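As structure tokens, the structure follows; a few thoughts come after it.
For this view, one protein chain was removed and the others were kept in their places.
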Amino acid sequence: MHYVAVSLAMLLIGTVGLLTRRNIVIILMSIELILNAVNINLVAFSHHHGNAAGQVFAIFVIAVAVAEAAVGLGILLALFRNRETVQVDEIDLLKW
Amino acid sequence: MNLEALFFYAFTALALGGALLAITRRSAVHAAISLMVSLLGVAGLFLLLKAEFLFVSQIILYIGGILLLFLFVIMLVNLDAGRGLRQFHQRWPIGAAVTAIAGVAFAVLWSRVQLPPAQQMPETGNVELVADTLLQDYLVPFEVVSLLLLVAVVGSVLLARKRA
Partner (left out) sequence: MNFLDTIWLIPVFPLLGAVLMMLLGRHQFLDPQVENGSVGHHHHHDRGHDQDLRPRQGSRWLIGPLCSGFVLLSFLWSLGAVLAGRTEQVLFTWVAGLPFPAFDGRMVTLAADWGYLLDPLSAVMILMVTGIGFLIHVYSIAYMAHDGGLYRYFGCLNLFVFFMLVLVMANNYLLLFVGWEGVGLASYLLIGFYFKRKPASDAAIKAFLMNRIGDAGYLMALFFLLSIFGTLRFTEIEAAPHPLLGWATLLLLAGAVGKSAQLPLFTWLPDAMEGPTPVSALMHAATMVTAGVYLIVRAEPLFRLTPEVGSLAAAIGAATAVIAASIALVQHDIKKVLAYSTVSQLGLMFMALGVGAYWAALFHVVTHAFFKAQLFLGAGSVIHALDGEQDLRFMGGLRHQMPQTFRTMFIGTLALAGWPGLAGFFSKDSILTSAWAASPALFGAGLFTALLTAFYMGRLLFLTFFGAYRGDQHVHESPKRMTVPLWVLSLGSIGAGWFATPFAAWLGATPEPHSWGIMVASGAVAIAGLGIAYHFYIGRPGTADRWEESLPPVARLLRARWYFDDLYELIFVRGFARQGGAWLSAWDRRVVDGAVNGAGWLARRTGAVSKWSDTWIVDGAVNFTAIAVKLSSFPVRYLQTGLAQSYALLIVLSLAAMAGWYLLRSA
């Protein structure tokens, strides 16, 4: 199952991007990478078990990724309009 | 080395190489193009795994849809202002270290997993199989996902529109 190794590598690359980049657009891309890692895993196991449920879940993941990208980029536009920045470490309102 | 292994390594190189480039590029447009390479590699992997339907969806939805969305937004938002800035924030070693720890933990975990023997997919075509599973066993989740997409579309339009 080399596919799982590929998936893990992709997950780690995505996570590093998610945790260390400052540019929101690239952080969103990192999330896409993480979701793709999930998909590789799902499809690989679907193949292994001879069961199409894994592929169906991969389709759901793609749908969620589309929704996530649309909303995330919408938030980005609104944010850019209000704060004139796309650097995440300049936005620290996510606390109570 | 047989042909399938060759293709596997080629697609893996595309997927991981593109991913690495995508998170290290200074320019967002370059990152998006690297991401496209990576997604193409993943699509190739799907093909190797006999998931033809997903291969097609990956190309149409991800490369045709999501990446286009990214490029549109990159055009709308003036990203050149950020080119001269630091691309990684100050605490990046913490993030990298934590990721490395998680990676090692998952790798060791995976090395201990014992898989049940592999099974054959039913002989029917892949699209037919996916359609049967999706529209019979997972009909309600499927409808819910369509609702989610509707909400996401409406929500992102609301978020992105200019205030009157």
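Couple of notes before you dig in:
Which chain is which? They are A and B, in the order written, and residues in each are numbered from 1.
Simple rule for what comes next: contacts are C-beta pairs under 8 Å (C-beta built on N, C-alpha and C of every residue); 3 or more make two chains touch, one makes a residue touch a chain.
Bear in mind that the values here come from a model prediction, so they are computed numbers and not experimental data.
Here the missing chain is touched by one residue of A:Thr15, A:Asn41 or A:Gln55, and it is A:Thr15.
The omitted chain makes contact with chain A at the following residues, 15, 18-19, 27, 53, 88-89, 91-96.
Mapped onto chain B, the interface with the missing chain covers residues 89, 94-95, 98-99, 101-102, 105-106, 108-109, 112, 137-138, 140-141.
The rule is simple: only the chains that are shown with their structure count from here on.
Rounded to a whole number, the gap between the C-alpha centres of chain A and chain B is 7 angstrom. Only residues 8, 12, 15-16, 19-20, 22-23, 25, 28, 31-32, 35, 38-39, 42, 45-46, 49-51, 53-54, 57-58, 61-62, 65-66, 69-70, 73-74, 76-77, 79, 82, 85-90, 92, 94-96, 98-100, 102-103, 106-107, 110, 115-116, 118-122, 126, 129-130, 132-134, 137-138, 141, 145, 148-149, 151-153, 155-160, 162 of chain B touch chain A when the two sit together in their complex. Chain A makes touch with chain B in their complex at residues 1-6, 8-17, 19-23, 25-26, 28-30, 32-33, 36, 39-40, 43-44, 46-53, 55-56, 58-60, 62-71, 73-78, 80-81, 85-89.
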